[in-house]
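Shown here: the complex without one of its protein chains, the others still in place.
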Amino acid sequence: MCEKHDIVIIGGGPAGLAAAVAAYDAGVTDVVVIDREEAPGGVLRQCIHNGFGLHKLGRELTGPEYAAVYAKEAARRGIRILRETMVTALSPDRVVTACSREGILKIEAGAVILAMGCRERSRGALNISGTRPAGIFSAGTAQRLINCEGYMVGKKAVILGSGDIGLIMARRMTLEGAKVEAVCELMPYSGGLTRNIVQCLEDFDIPLYLSTTVAEIHGRQRLEGVTLISVDENRRPIPGTERYIGCDTLLLSCGLIPENELSLGAGIPLDGITGGALVDERRETEIPGIFACGNVLQVHDLVDYVSDEAELAGRSAADFVRGISPAGKTLPVFAEKGVRYCLPQRIHAGASAPVELYMRVAQPRERVKIVARSGERILAEVSRRRVAPGEMEKITLKPDALCGAEEICVSLEDL
Amino acid sequence: MVYDVAIIGAGVIGAMTARELSRYRLKVCLLERSSDVASGASRANSGIVHGGYDPEPGTLKAEMNIRGVEKLFRAAEELHVPCIRNGSMICAFGAEEEPAVRELYERGLQNGVKDLRILSGDEARKLEPELSGEVSLVLHVPTAGIICPYKLTIAAAGNAMDNGVELLRNFAVCKAEKEGDIFRLRAESGETVEARFVVNCAGAYSDRVAALFGDGDFTIIPRAGEYLLLDKAEGGRVRHTIFQVPSAAGKGILVSPTVDGNLLTGPTATAVETPENTEMTPEGIAAVKALAARSVPGVMFSRVITSFSGVRASEKDGDFIIRTSDRVAGLVHAAAIDSPGLTSCVAIAERVAELLCGAGLALEKNENFNGNRPDTEAFRHMSDEEKDAFIRENPDYGRIICRCEGISEGEIRDAVRRAPAALDVDAVKRRTRAGMGRCQGGFCMPHVMRIIAEELGIPEEQVTKKGPGSHILTGRL
Partner (left out) sequence: MKKEITCIVCPMGCRMTAEICPDGPKVTGNTCRRGVDYAVAELTAPTRTVTSTVRLSGGGSVSVKTREPIAKDKIFDLMRILRTATADAPVRIGDMILSDVFGTDIVATAEAGKEA
């Protein structure tokens, strides 16, 4: 079966839904969203905690509520969402192959928006020594089992990684009666939002051990305990600092990886640092007509920014379908001194609207300014009292600043 | 009921022996201490079909290896187990290792290995561009191949069961008695089984099992081998299986594609106390990385998706033990089967049948024997058009459960239904690859648990990772 649609969006999470609504509102109404779950909303469906939407909607919602806002908007416009349908291939000429209980579906798309989200780094990727018992979960898997399936995963837990999901799960496990013995973080600082450290750990007296990792896993069938070890400034274990903690559960919250297997299959070049596609200010990848947004492009910490990014991608895809192309030459964007990455990686000099550059810093710093330069010329700068890798930063370039600019470098400087 | 033959151990040797015996009109049971077949060394080894250049001429290893290669390829075809003849390369790094390569070449010729070639480093790099520039001389073995050891074991056990063999799981033999001509085998659980003949295929436990019969004249030295498995993005790094010159400890660290398209590196070789010592160690992980990088410097270890360790059953004298017990009539050992045991498994199974026959077991042909097992991976290899038509008839195949490996609900249900049934999450993983991809089950595990629970008619809380004691959930909220 082969269909034709103006815009196909792969993924019906917050990014996919917001992109669909924005594309529709930009005048392209033949939009299809393909989602693998039984209901749209993506990972937000299991994020039952609150804290979503303050920036974007001006009120604090839980994950399912935030997702429902966009699902409702999509439904109101009659946007078609294919559920329990998994895209298995994407070609560079925008033929999307998907699989569902109804069979194999092929769609020739006018434009494609990648919104597949991300996955958690697995235990295998972490290479922890020891046995392979039951009781080791990525934090998101445990979150799904508890919040969506209604099962408890353990009684006594250690959490490796202080990313936001790990922190949220420390609180959730505690509320459901488990004892969370510790959260360990390999780095000397937490990767999570301050708000979560306070409300998820400090509220419940859960210790956070920085510069600490799990050296060994014990137990043959079900987890019996873990050996923790401190690490030095080069993240190397310090012999003699081992200590054993008995536990039946280990949750891993050690980073998120954009799920770009489909993108790779289509030959879309990726950024080695973000793990997502290389895009321009419209979120177009290096393959014309294929756009990307949300966590498949860069891992966000606030869904509000995902929605912003997705709306931008949705409008851009609509432009593409209607034959509107960007003006001016492309200016490369480079992350320098203290900035780990910067997105978009290229900007059209003729961009008519302000361009927001999103970035993550390499290390926590205080009293700094983020500066975007072209050669000697400062295009924009903004000062910050405190920056941390766990909190995405952004800086806005005005269209007139781009006029005459060459390559753009973004760096972090002392105030 | 008295079985004609009880086989102790459902690794690749036990399973293949069971299949071999199911060609005859015999009542056969396969006793496995774990909750699934292929739970010992057959779960975790290199998966190499060795050419036969390595074993010393005149040993059982040499004989079984040479006889085994083609038999294995044939059995794999009948069982629909993917087996690829990718060839292997044994590499010398500099002049001092070159004599060893030439010696292996000579030994290979003596063993009767076909098409062996000596290549210069540059010639080898033409075939295998990612090979280290330090490699100076290579033995190229075009007849060697790769196979998935646990898939082969599962398929062999399944085919044996289709032909009437019974599999008893969680049956760890702890006592063996003989009354007249009948053996009585007692499991730790208290269950007993009676049989006229017993085959000891207990792998790393085979010396202990022999001792239960009062036949303890060999000693297994369990040796752990640690491996790192990499993402499919690394699977094309090499085409051949790349070995280094072997040492006393084993065939050294290899770098090899797998039949599923991943890249495998390992194993280490460390003597361990017991066969249960399958822990990964920091030293092991570091050694695998360093030595694999010596052969193929470009391997990106940031793409490791999992690590595992398997314990091999080596005998102190180094050869396989395949013989009738000289103390206990009716007992046959197929013990100390380390490398090249996987390559030899069909040849060994045939030898065991001969030994049983020699010991008085009547082998009457089973006219109903069917050595072909349906292709469990048929769906995956269909074209989009074929899949579309198939899904319309069987909608479960259209619901993808494991997104990394693209495994459908239909395939997972098949794994639970088809002998030997997958009863836990790891067993499903070994049969279908669901959970074996880059997310390592992060997304699909809750779905797989639900499907297992539905198929077995048990509450989800009772679904385990790998048998008794490995429960995943601790209760309902």
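Chains here go by letter, A and B, matching the order in which they are written, and residues are numbered from 1 within each.
Note that contacts are C-beta pairs under 8 Å (C-beta built on N, C-alpha and C of every residue); 3 or more make two chains touch, one makes a residue touch a chain.
All of these numbers come straight from a predicted model, not from anything done at the bench.
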Exercise. Per the definition of touch given earlier, which of A:5, A:36 or A:49 contacts the omitted chain?
Worked result: A:49
Seminar exercise, completed: Where A:198, A:264, A:378 or A:403 are the choices, the one touching the absent chain is A:198
Problem set entry | Sole residue of A:147, A:162 or A:211 that reaches the chain not shown, by the stated touch rule | A:147
For this session: Return the single residue from A:175, A:353 or A:378 that touches the missing chain.
Result: A:175
Exercise. Which residue among B:2, B:182, B:378 or B:477 touches the omitted chain?
Worked result: B:477
Problem set entry | Contacts of subunit B with the absent chain, listed as residue ranges | 477
Problem set entry | subunit A, residues in touch with the chain not shown (by the definition above) | 45, 48-50, 60-62, 64-65, 68, 146-148, 150, 175-177, 193-195, 197-199, 202-203, 385-386, 391
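To be clear about the criterion, only the chains that are shown with their structure count from here on.
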Exercise. How many angstrom between the C-alpha centroids of subunit B and subunit A?
Worked result: 39
Exercise. Within the complex, which stretch of subunit B touches subunit A?
Worked result: 228-229, 233, 276, 278-282, 285, 304-308, 384-385, 387-389, 391-392, 395-396, 398-400, 403-404, 406, 408, 438-443, 445-446, 450, 460-461, 464-477
Exercise. For subunit A, which residues count as touching subunit B in their complex?
Worked result: 1, 36, 84, 86, 88, 97, 99-104, 106, 119-120, 122-125, 127-135, 138, 140-141, 144-146, 148-155, 176, 215-216, 220-222, 237, 248, 261, 264
